[in-house]
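For this depiction, one protein chain was excluded, whereas all remaining protein chains were kept in their positions.
Let's turn to subunit A:
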Amino acid sequence: MSLNGRIPNGAAQATEVPSVSVIGINFGNSFASIAVLTKEGLAECIANEDGERQIACAISFHGEETYIGNEAKQQLVKNSANTIIGFRNLLGKKFSELPKDRPTSSAPVIQHPDFPDTPAYKVQVLQPAPSPLSPAASALTTKTNTPAASQVATPRSEPIPAERVLTPADVTTVFLRSLLQSAEAFLGKDVYGAVITTPGWFAPAQLDALHEAAEAAGIRVLQLLEDAGAAALCAAANASGVEQSAAVGPDRTQLVVDLGASSLSLSLLAVRQGLFHHLTPATHHPDVGGDAIDDRLLKFFAKDFTKKTGVPLKVAPASEGPDARAEARLRLALLHTKRTIAASVAGAGGSAATCAVESLKDGLDYTGSVNRLRFDMEATPIYGVVVTRVGELLKRAGLDWICVDEVVYAGGSACLPGLDAALAVHLHEDALTPFITGTVAGGGIGDPTTVLARGAALQARLLVGIGVSSEDERIRKAFERGSELVSVKATARTIGVLFPTASGEGEDGLGGQWIGGMQAETVVPARRTYALEVELGEGAEGVEKKIGLEVWEVREGVTIEKVKAPKEEEDGEDVEEEEEIERKEKRIWKEALLGTLTVGVKSKERRVEVQVQFLVEAVGKLQVSAYQTGNRDTKTVLVI
């Protein structure tokens, strides 16, 4: 994950680990995670005091106690009326904007009694009774003839039941403060600041509300970072450490699939040497998510329970008391089941995940198991929805499935290997996913549950590394919301060079060897340098040889051809009719010749290295230069 090696676009990124400690916080609607920077400069997701890396966004009030995180979630079973979940999405929203008809298994959202049009939660708590008067205070009143007060302390009276009304911002502040405390306990020192991830669809009002809540929790907010950006940054940081396959260069199209518990967010990013931008606006689907998978699994296990015990159990949605409680219990147990499935090795059919609940209903225990195949069967409809949504997104961007070079997963439900399998059917076979590179398992660098927090931590390090001068202040401003520096221009067409062959033949009928130098959607100003080894023909020593190249602007696209499926010899009898399968291929079509270049090369070797540099300036000027490596005298430049 180190950024030491290759620095995209010649970025001045000194990888000094800053002397102050910063953290990255992934603040989701259902789960949050914290990442810190290690001594080696890596970002690492840390566990809180309960040993949880995935900290449930839940707060529960029980008597005098306040529970935060996963133990608060346990309270959903018996104390659901005083347990608050899903509060992040309510931040900065008006009460009238909220959908009313949603069934809830936690504290209901009400209209705040004091502020107009503000959502709030009402919880029952026990307030500690006011302490009895101290002897010193009471001594003042015994100046007269009344007998002196007894020195024995008056026994503390019982705590008083009270009602507390909390706004989502209040709840967020309490929750974020607990995250900060966990991080400080882990680091052993104060946290200077944090980068907090936010969904891309958050409105400015919501971002403001989150910012305020975080500041109130004592967190210096370095940046509110879009989820997709955090995921992409973390993935890019990974890629510079991992050997890149030929298919995935520094310029690539990246699909970010953020499948959390409660929603799905899809972003299609153009990654151009470390610069990220959306090819099409990201989409957000609150109807798809891990909870939908949960609902189906709940039904599956409830049916199993009924079959095993004969006790009817109606879940998702549950109607009345015992069933609702049973559902809550089962839902908590499912978390474990899903994690087991996610951790299972793909293809190992025998591995089954258990789901065990004590006293599920009517005092009856339940133990069941589900294997990968069965699980995927239950989850397929949700996977199907995800695939459809991705398809829609790609269509809007005018791209085909096979144009996606890399997939980055984020969010707890994206850990499920079945999802990757469902997407991989459509993707190009060279496309990289964390499952293919094997970086998901065992908390690897592509782990979807931690990728956001780690990306945020890396960003936090970057931000504190900026100096303090007035010019640096301007640079810092560029990371704030609404900075005009994010508005940039990008190239519309791919520009590259063609090494024409004498015979005019070549792949795809282009008439030579094609090197795509400056891809479409590259943010300008941009520079790309390619080093090519060129094989020269036989020639006399000392004679200058010439390499000619043409600079072209091209159009990219996909051809689809229907081919007959190759007949399988062994079980030929089973296949009655020949199936047609689509074969998709990336292709380019020449659009316009921009000019030609000739490099004179003097070399005894049969192979020489030639460097071709593309430079596109912000004003629209293109400069292509080619020269023999290490010999700038041979440089020839084409300026358009």
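Throughout what follows, a residue touches a chain if its C-beta (ideal position, glycine included) is under 8 Å from a C-beta of that chain, and two chains touch if they have at least 3 such contacts; residues count from 1.
Keep this in mind: contacts and distances are computed from a predicted model.
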Handout entry: Complex member absent from the view - protein name from UniProt, among "Multifunctional methyltransferase subunit trm112", "Cytosolic Fe-S cluster assembly factor CFD1", "Elongin-C" or "DnaJ-domain-containing protein"
Key = "DnaJ-domain-containing protein"
Handout entry: Omitted-chain contact residue, chosen from A:Y121, A:F479 or A:Y627
Key = A:F479
Problem - Residue among A:D170, A:E226 or A:E406 that touches the chain left out of view - result: A:E226
Exercise for the section: Would you mind spotting which of A:I466, A:V558 or A:I588 touches the chain that isn't drawn? Expected result: A:I466
Handout entry: Touching the absent chain when the full complex is considered, from A:L180, A:A236, A:L360 or A:A626
Key = A:A236
Handout entry: Option touching the unshown chain, where A:F87, A:Y121, A:F186 or A:F276 are the choices
Key = A:F276
Problem - Residues of subunit A (touch criterion as defined above) contacting the omitted chain - result: 3, 6-14, 16, 223, 225-226, 228-230, 232-233, 236, 246, 249-250, 269-270, 273-278, 455, 459, 462, 466, 471, 474-475, 478-480, 483, 485-493, 495, 499-503, 513, 515, 521, 523-525, 527-539, 545-548, 550, 553, 591-596, 598, 607, 611, 615-616, 620, 622, 640
